[in-house]
Structure formats: structure tokens, C-alpha cells
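One protein chain is absent from this view; the other protein chains keep their places.
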Amino acid sequence: MRKITINPVTRIEGHAKITLQLDEVGEVATARFHVNEFRGFEKFCEGRLFTEMPNITPRICGICPVSHAVASAKAGEMIMKVTPPVAGELVRRLIHLGQHISSHALSFFHLSCPDLLLGWGGDPARRNIVGLAAAHPDVARRGIRLRQFGQEISERITGKKIHAIGIVAGGMLQPLTEEAREALRAWVPEARETVRLGLELLARHCAEHADEVRDFDRFETLYLGTVGPEGEHELYDGRLRFVDARGGMLADQLDPARYLDWIAEQPVEWSYLKYPYYRPLGPERGVYRVGPLARLNVASRMKTPLAQAEFERFRALAEGGPVHGSFRYHQARLIETLGCVEEIELLLDDPRITSDETQAQARRNQAEGVGCSESPRGTLFHHYVTDAGGLLTGVNLLIATGQNNPAMNRSILDVARRHVRGNDISEEALNRVEGAIRCYDPCLSCSTHAVGSMPLVIELRNARGDLTGCWARGTGG
Amino acid sequence: MARQYEMIMRHSRNSSGTAEPPRTDTRYKRIAAAMQKHQCRPDALIEILHKVQDAFGYLPMEAVRFVAREMRVPPSRVYGVATFYHFFSLKPKGKHNCVICTGTACHVRGAQAIVNEIQQQLGLRPGQTTADGKLGVQIARCIGCCGLAPAVVLDDQVLAKVKPGEMVETLRARVGGAR
Amino acid sequence: MRKKLATVWLGGCSGCHMSFLDLDERLLEIAQWADVVKSPVVDQKEFPEVDVVLVEGAVVNAEHEEEIVLMRRRSRVLVAFGDCAVTANVPSMRNAWPKEVVLRRSYLEVPGTVEGRVPTEEVAALIDRVRPLHELVKVDFFLPGCPPSADLIYYVLTELLHDRVPVLDEARLKFG
Amino acid sequence: MLGKLDEITARVRQRSQEYRLKLQVCCGAGCLSSGAGELLEELKRAVAAQGLEGEVGVVPTGCMGPCNQGPLVRVSPDDTMYEKVVAGEAAGLVECHCGRGEEVRAKLLFSGGEGPVCERASEHPFFRLQRRVALENCGVINPESLEDYIAAGGYRALYHALTGMSREEVIAEIKQSGLRGRGGAGYPTGLKWETVYKHVSAEKYVICNGDEGDPGAFMDRGILEGDPHRVLEGMAIAAYAVGARKGYLYVRAEYPLAIKRFELAIKNARAQHLLGSQVLGTEFQFEVEIRVGAGAFVCGEETALIASIEGRRGQPQPRPPYPAERGLWGKPTLINNVETFANIVPILIQGGEWYASIGTPKSAGTKAFALAGKINNTGLIEVPMGTTLRQIIFDIGGGVPDGKRFKAAQTGGPSGGCIPEEHLDVPVDFESVVKLGSIMGSGGLIVMDESSSMVDVARFFMEFCMDESCGKCVPCRVGTKQMYDLLHRICEGRGTESDLALLEELAPMVKETSLCGLGMTAPNPLLSTLRYFREEYLALIPRRAEGASVGPSAHQP
Partner (left out) sequence: MNEIVSIQLDGNELKVELGRTILDVCREAGVDLPVMCYLEGLSVVGACRLCVVEIEGSPRLFPACTTPVAANQAIRTQTEKLKRYRRMIVELFFAERNHVCAVCVANNACELQDLARRVGMDHVRFPYLFPECGVDASHPHAVLDHNRCILCTRCVRVCDEVEGAHTWDVMGRGHASRVIADFNEPWGSSTTCTSCGKCVQVCPTGALWPKAASMGNLRKEPGKIGELVAKRKLNA
């Protein structure tokens, strides 16, 4: 037996690595994705006041802080038994959509485009956003600006791009000013064009590399996402829908507050990331995926016309059933981004959004609260239990990337089995394995996240664990 | 902190409300008399707390509440004073008490070894009392018997030039061999 | 002379890196002065010498402890990048409990957990206390903020990459 | 009234003349804990049994000094002292010395040690090099007997002051004496009295500070236990001089014997009109109350002590206003420590000029020291200012036991510092000790030998200061904690050179910015050990990994 260790996210960043265990004949027996990072929010939030959580939990992740803030605020609202005023909700939605845009833009333009446009076999040292800027300045610039638009929304409202101050239990502290509304409106056409460009790039890539795309893992899982009352795609305030691998409805319109009835988590010895599964089907058959691919697989439709058109094209890939190929995450991400831009435009046009009445005040009115929102990487749950004074006595956080963990492991295994054989590990094999992870855009700060190039090292180990060989990529060695 | 807090809370609940301390208890009578002597002047607070500790061996919360009420001193002030001075204890001490002097002279002559030995052999750290309440171990900053260093005060008796092993044996003998 | 710049991420939320990306088009300007070595190499032997390294995050586990020492050795200027690196910030909130208690909560006690167990294999062991960088290595420059704004990052990087010493005056210096 | 004092004196003297021999048994705290109480009774029994009752008196006294050798018995007027006399040896001793007139050579003081043994105790260097002024009655008279005190000349100074001196004259005498506060800071006592005197107020207070908190110091204990009336009389004189009618003795709860004896002294003095409304038949009135401390070193600080007497947390106040101006209950208050008050009576009796002639020009008089640590003759001594440490440690103290090498002397307790061998010949006075990086302090003197780790000593004192910090001001509250943690790290072998650098940066800040003396002096043991024994610190610091260090910020704006 040999063991191969891959560190896609370098040892220096040290958050995650992959090990491949080979059997006697050199076939991949197991593939494991190890998350190295643990910070302990579930414990150290205990003893804090529940109203502080919308400012603490964003520190779980700097890429999707708004989703955490929103989930926290919603859990707080359940504890207070209060609903934010309309303007509060609309502004919050706006920021939330902005975050989806910036996160998705980051994933596609900053992280994936270098691969797509510079080629999988390009010089790893240049395969990053800077290298992209040199080779395709327009694409890079537009990608950067799309992300900037998303960040700008938060800044225009709260004064801060990351870890915004103002998302509170009960609504928002700040209204949207007329000035901000106009400034943001001005961005919309450009943003829409950039997403379209992204979709075109992706479509071209898929056409040129049809085999590769098809070849990417296509194992089947269940899907979880939130949907609106009519089953429409909904990021901010939907109810849970599970579909099975054939697209059949497993459960629909579930109250997120009862997430524990549907989702269980199993820790493993070898990763800080747990193995969640769809509880009624158990750990083996209950593997599900979340995130853009899942959301598009569970949704009956998109809320906006342009996104809907893309959605229909997307679903046609699988004749209306779920699209399983994880490479299609990229596409789903861009479709969502398009939907976000459209929805932002609608929100900015809503006359109610600039009202000063953005926050509802209330005290703690019940002990427990669950907040749920869709983060860019998937469905997010915050679950708080408070004492009489409002101090947290129990905190449970179910994070998007965590829910993709079983699927990511399966994806790696899937890819590795096809491309890794014995001692002969090709450059391409490394890329494939890495690519399998990147499809999910795993947020490993919510687990970890790599920015830019991801040099790999593979260590071959014999059965006793002694190092017998080492391949490194991205360092010229 | 939290644990301590809880403990104190339990005390306060036991004695909260209108439940008067047992006036018939002669100890309370003595405390009341001392307060009378000082006309309940707030400046006598420390003197009175000394009396309480004399009477009970420590400062029971009930008695502390009683003092605050009778002397009309704000509760937080009484508690602040009671916890400022190390001589006062809000916890009952042991039936037997072993006070290890850790003054300079005793320190350079090996007081720490006594503390360590007691901790290792009897499992008692300074400030702790055995579960059965038989033996309490404390440390003192300096008992002014530097000529006798290292010195230990066992039940008000000063032991001079104490050797760690012998000290443990003495303590075992004092509490009847109980660990 | 083009500089070599690295950015590294230890125990933090990546928010500082996101703020770095908020440089937006100024990223390309930075790229004119420095080769951005964004994800340095795995193997310690191959960690390149760099002129400036921005280190985000606190020292949370045993691997971070080794990494920060290595990075110090290979970097001319080491910048504690953001509050976690400077003060240990939010990750240090766990220091109020023994690490075992914190792990037990997340892997054995939280609701919904089935067959709870604390991860011990192939994962970096937590250290007893989360610490800021300067408790382990010499830090040349401190850039507080949660996260530091892109403008601030731009200012500091511009100065450092031009061999000047950035000055955080009252207007630029802020925790939180 | 003077007649009454004379009458008592005559009576006591006559009674003691009846005795051919007097067996004085040291009943200081040290000897008591070695069995002096039992010995006293046994001696009385032996005297009675051997039919010597009329000619041999057995009397308890306060601390005689060599605490290490207790229980001690002195035979007067033979000037013979016996050491380590256990109760079982009483009969033999009485029979031999009192009966047959033979000295018990094997039990002579210091015969168990390595140094000289003298038949006449006063010829032994331990006593010969001492000059007992504040302690003159300690170990001589029965501390529980007012009559003994009066017979030793007691309360005459008070009478003299009340009847023959104006308040200004008293203060002038004290000023002339050059007496400086014996509590540690060495502020001129006369000036202090004058300041309180000059502040006009219907109410003023005199406080005797007996909160001897320095670990390793027991001079005040010795005095309070051995000669309580001396302190009481000194307080009364001070009260007359500054215009106070009420006094407090603030004493540690750890000194129950001192409390008991002082209480008795107050009671007896009141009964003889030496306290109360018409003291010694004059218009002067003076009451004294005892306030028992409750275990807080910081209460040695004047303003904290006042807070404690007022029944509050013993936290110091910023000065100004000084207690002399606004002290107890906001009234002008004089605070001196026990030893200072014990010096007042001899100054008034023999004159300020006399007192000033003892000691050095800037530090007049004598100073009591408590010798302890790695030294042969531990105990309580009093020497003229200007005596060298070498004389104190090697001649009086008999040097370091077990053939070990002397390393350092620690003076001034947690506020002081360590003085190494090379400075032992410096004459001890307020200024010179400060120059060496220590302070005179209240008189605790701890000797360290080569086996003592000076870093450990620094940590010990820092832990003390950290525990005793009242928590009011930030530099002391947090600074002592930080310094302790850093020292602890170094002691445990986990320190770095930058820890040392941090310590050296923090210490001066704490020293200069703390609110009261505790914080201002807390870094002293650290700084002085760093000054003289830096290599011990460095030896504890492991060679650190390359690049791993903590340094002061390179780029401060």
C-alpha cells in the first residue's frame, strides 16, 4: 500500500491537503480531503449575548461574512420574535446579493479563469489573476470590477467592504441613501455584461474541452438548497428543499429551524471538517451537495428573466434532471451571479428600500433561534440557545463547505481513480485532482480558501508511511 | 470565576429574602454587640468583620448580609472590603489549619518545598481544604518569625525549622491519618 | 529592482486577503513593483526568499508555529497583516477554555452530531493558546484592522515595496 | 503626678533589689514558639522548689534578639545568657547557676555555633556591636508590666513634654535629633510633625503604623511585643506636639501577641491616667484605639492605611493632599511607624543633639534590623546608622552557615534590592543604600548564600507585589502581573532575551508612574538583581531558535 499526500493549499497556508492511498496494484483505494483548520466558534461564542453574533460570526469567513451576519441576525430575530421592517430586509438582501456577486466573481475570474484561459498546463507561476491580466487584460479587469461592484454595495451602505457593521438582529442600522442607490445603479449594466462575458468564456471552454468537462466527475448525489414559496431560486430567505439524484423531490418547503430533523453530521478522525448527510437516508446514501450547482438543481425556476434563460439552458444539460458534473458548478455560479445582478437592479428600483425604518427593536422573547441563509457556497445554519439574560448557552453552526465535504471527497476519489495510477503521477493528474476541488470553490475559511496558484506536492509513501517519492508542481521542481 | 460566582449565588439564595439570621445564635449576639459598641459606624466595618471571622472561623454570607444591613453599609462595599483583605475568608476553613509562612526568610530556607510536599502527599494546594473539612492549608506572607524559618503555623502553634516530610507526617497525625 | 511579495494565511478568516483583493485594479499596479508569490511553496526547503510577506491570521496550531518561524527566516520584511496576526483577535476568544473543551464542544456535543469524535489524524494539533505573531517571531511591521482597508494596504505596500517605512498615524491606525 | 511615677519607680526598684539574681526569660514570639512559656513556668517552679524564691526572680521579657537560639534566658546582673533552654533543663540551670553560682558552660549563648562564645553576653559581638536605643527595654523589662516600664524611666519624657515644653519645643527637639521615618522612606520626622502641627484643625490624628508587611521584617513586632508602652508614650508625645487628641495603632492581625500586649498597655496606662482625659494631671487628653489590619501589605502605605482605618478597601489615594494636611476623616494626620515612635522617648530624655550624634550626618541615630535567611545569628538587632553591612552580617550575624559563600543581602523587602559582596563595606544609611539600588526599608535584612537563585528571589518579590497590589492603578496592577509572568517564564527556562528586554522596559515605567510606594518600588528587586546578577538571568535563557524573538516595535510612529 502506498499513500500519496497532496497539499493543494500549500503547507504554508496549511489549511487543507489531500491524501491518496494506493492499494497493492497501484490503484487509488481511498482519497481524503483534510481540513487542517479549527477555530472553535461553537465554544467561544458561548457566554456572548445573542445580539453580538452578527458581528462575531462574520469572522468565520472573510469571503462570505454577510451570509454569516444574515444567518446570525435571523437567528436573533427568531429569539426576539420580530421581523425586520421592509426597508431593513431589502437593504440586507441587497448586501447579501452583493456578497454573492463578489464571491462568485472571485471564484470565477480570479481563481478559475487563469486555468480556463491560460490552460491547465500553463506556467503555474503565472497562472493567477496577475498572469491573467498580462495575457487577457480585459477579462481580468472586468472580473476585478465585477467583484468590486459586489464589495461596493456593502461599502456604500455600511462604510465597510468586509465585516460590515450594521447587519443586526431586527434589521439594518443604516438605510440606503439616495446617493448610494444612484451610485450602485450605475454599476448594473457593466456588471451584467461582465457576467455574460464569463458565461461566454465558459461556454467556449466547454465547447473546446467537451471531453474534459464530461470526463469530470459525474457521480450522483442528493442536493440541498433553499427555495421560495413557489420553488423559485432564493438566496436570502427560502425554505429547504432536498432533491434526489434523479431530480425527485425528497422534501420540500422545510422550515430551516428544524434542520436537525433532516441533517446529521458525523465527525471523522482525519479532518476538522465533518461529514454531514441527509439524515433520513443515512451517511452512505444521504450524501448531498450544496452551493450553486445544488441550488440550480433544486430550484424550479429563477426569479429573473436573463437568469431564467440561462437556467433553462443549464437544466437542459441533464434533460431537466439534476446536473451532476461538478465542473458545472462554474456555470451555475455564473447563472446565479446574473440573477443577483438582476435582482439588485429590481431592489434598487423598489421605492421602499430607502426608508429610514430599517430596524425593529425587541427583547429576547424565546430561548432558541435558528437562522438560515444561502452563502455563496451553500446553505448555512446558525443555531443559538440563550439563557434568560440573552447569553448564549449553546451554539451550533452548520457551514456550507462542510456539507460539500463528503461530495468533495467522492469527487477526488472519482478523479484520482481515473488519473492516478501507481508511481506514475502525471502533471495532468495533479491538475485534475486540484480541479475537482476547485469546482466546489470550497471556502476553507469557513474551512479554507486558496487565492491564486495552488502548487501541489504529492508524497508517495509506502505502507509503513516512509517517504519513497516526492513530486512538486508549481515550484519548478 | 463562573464557578465561584455560582457558589456565592447559592449562598445568597439560601439567605435571601426576609429570613433573619437566628438571633438566638450567640455568635450573632456577639457581633451585634460589637456593632453597638461602635454605634454601627461604617468605619468599624473591618473590626466587625474580624468579629464575624472570630465567631465563625470565616465570613458566612449570611453574617456578611447581616452586618451590611445592620451597619447600613452598601452591600457591594462590604463585599469589596471582605474580599480585599486576605485575612478574611468567605469559605469555611478546615477544622485544623496549616499556615505555611512564605515570607522571604522562609522562602530562602525552603518554604516552597513544604508547600510542594503537602500538595504532592496530601493533594492540597494553598487555599484548599480537604473534602471532609478536616484540614485546610493556607499560606501567609510573613508571620514575623523569620528566625525560625521555615515556619509553619499549625492551629495557632508556630512550628520552627520545618522539614517537608515531617510536616506531612505531623499533618497526617493531626487529622488522624486521613488523607 | 522588482520585489518578491508573499501573502500568507494562518488562523484567520481570509478577510484580510479579501481586503487585499479589494485593491481591485491597484493590484495590477502592485504587480508592476513586485512578483506576487501568493501561495508559497509547500516544502519548507523550497520556500523562497521574499522581500515582503504579509501574514494574515493568528498562530492557532502546531503547523502555524513551524511555518511562522520558517517564513521569518526567509523574509526580509514580515508584516503582521490584520488584527488576528497583530492581536490574535477573534481566534483567541477560545483561549478562555482549554483546547480539549473547545474541541469536545464542536465534535462531540453540538446537536446533530452522530458518533462524535475529535479529529486527531492528519490534522494540525491545536496549541494551548492562540497567539499573535510577535509572540513567536520578530515582526517588522504591524498592520491592524479587521480587516485593514484596501487603501491602508495599498499605502503600506507602496511604502514597503519602495523601501520606505510606512507610518501609521492616528488616522491610519485602528483596531477592529 | 511626677511623684506618682517616682513612687512606682522606687517600689519596683526596691523589689528588684530584693533579688540577688533575676532570670529573664525571652518571651518574644520566636522564643515562645520554641517553648519559652513552658520554660518560664518551669523556672519559677524550680526556684520555688529550691527555696530560692526570695532571692531569685523569674521574669518574662520581650525579644532579646538572637531568635534562632531560643528559648533564651538571661541571668542578671551576671550578664550571662543561655540558649536553647528547654523546660526540662530549668531545674538544673537554677541549681547550677543560682544555687552553686556556676555557669552552665554548655548552654551559653552561641555555644552551639561556629563563632565565639562569651561568658558575658554583652561582650559577644552580637551585642557588643549593637547600640540599642529603640530596643533598649526590649528583652529587659516585662512588657506586660506598666510598673516595670515606669521603673525603667517610662512616661517621664511625656511628663517632661507636657509640663515643661511647648509644642514647638518638642518639635524642635525632634527636628534637631535628625530622626527620619523608620518605616522605609526616611522622611524627616520633625518636619512631618511640624507640618501637621501647622495645619489648623479642631481634629487631628496620630497614627502608629504597625502594619509591618515586609516579609522578613519583624522589628516592629519585637518592639510592640517587648515594649508597648514606649510606643504609646511616643504617640502621646507626638499627639501633644501636633495637637491631636486621638491616636490609632494600626497593627497586623498576624501579630496577636502584639495586639494583646498593646491592648493591655492601653488599659493599664488609662488606669494610671497616662492616657485619657487629663493625662498626668494636665489638660492634655489623648485616647488610643487599636485597629487590626486584615492582611494587606499595601496598608503600610499611609493613605491606604487611612482608608483601612476608615473601614474601606485599603487603596491608596494620590498625594497631594498629604495626610499631614488631609488624612484620616479628612483631618490633618500624623503617621509614623512603630520604630519611629520608639525613638521619641530617648530623644526627649537625652536631647536631640545626643541622638544626632549617633549615626551619620544625614542619617542620625540607630536602626533596628531583622536578620534572617542564610545567616548564623538570625534575630533582631539595632545598630548605629553607618555600620557596614559586613559588620552586621559577619560580626553580629556570625556569617553564612554551612560553609557556604555569601552571595547577597536583601534589604527593604519587596521594595528593596539585593546588595552583592563587593558593596558590603558601604556604611548603611538611607542614601548609600539607595545608591546601591536598594532601599533601607523598614529593616528586614535577608542573607542569601551561593545556593540562592537571584532570579528566583526577584520572582519571589514580584509575586509578592503582584499579590499585594491593590489593583487601583494600572502600572502596578497589570505591570506587576506582567513582570511576574515574564520572570516566571525565565525561571522556568522558557524565557527569551526579548522577555528580558521587555522587563527592562516595563520596570522603569511601573516605578515612575505607579500611584503609591508599592508600585513605585515593586521593580526594585528585579532591577537590582539585574544590575548585579545579570549573568544569572542570561544563564536561564535557552539559546533560542533563529528568528524567534519578540522585540520592541521597530516602527513606532
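Labels for the chains are A, B, C and D, by order of writing; each one numbers its residues from 1.
The working rule: a residue touches a chain if its C-beta (ideal position, glycine included) is under 8 Å from a C-beta of that chain, and two chains touch if they have at least 3 such contacts.
Small disclaimer: the values here were computed from a predicted structure and weren't measured.
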Left-out chain, listing which of the shown chains it touches: A, B, C, D
Contact with the hidden chain (one of C:19, C:61, C:87 or C:106): C:87
Touching the absent chain when the full complex is considered, from D:156, D:204 or D:477: D:477
Contact with the hidden chain (one of A:29, A:49 or A:260): A:49
Residues of chain D (touch criterion as defined above) contacting the omitted chain: 296, 313, 317-318, 320, 466-475, 477-482, 485-486, 502, 505-506, 509, 512-515, 550, 552-553, 555-557
On chain A, residues whose C-beta touches the chain left out of the figure: 47-49, 51-52, 54-56, 59, 158, 163, 165-166, 168-169, 173-174, 361, 363, 387-391
Contact set of chain B toward the excluded chain (per top definition): 1-2, 5, 8-9, 12, 61, 64-65, 68, 74-80, 83-84
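Convention: only the chains that are shown with their structure count from here on.
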Centre distance in Å when chain A and chain B are each reduced to the mean of their C-alpha atoms: 59
Computed distance of Cα centres, chain C from chain A, in Å: 22
Chain B and chain C, separation of their C-alpha mean positions in angstrom: 49
Multi-partner residues of chain D (at least 2 other chains): none
Chain A-facing residues of chain C, complex: 7-19, 21-22, 24-25, 27-28, 31, 36, 38-44, 46-47, 60-61, 63-64, 67, 70-71, 89-91, 93-94, 96-97, 99, 101-103, 105-108, 110-124, 126, 146-147, 149-150
Residue numbers on chain B that touch chain D, as the complex places them: 41-47, 49-50, 73, 77, 80-81, 84-88, 102-109, 140-149, 151, 157-160
Residues of chain D that touch chain B when the two form their complex: 29-30, 32-34, 66-68, 70, 212-218, 221, 252-255, 291-297, 308-315, 370, 372-374, 378-379, 410, 413, 444, 446, 448, 452, 457, 460-461, 464, 467-468, 470
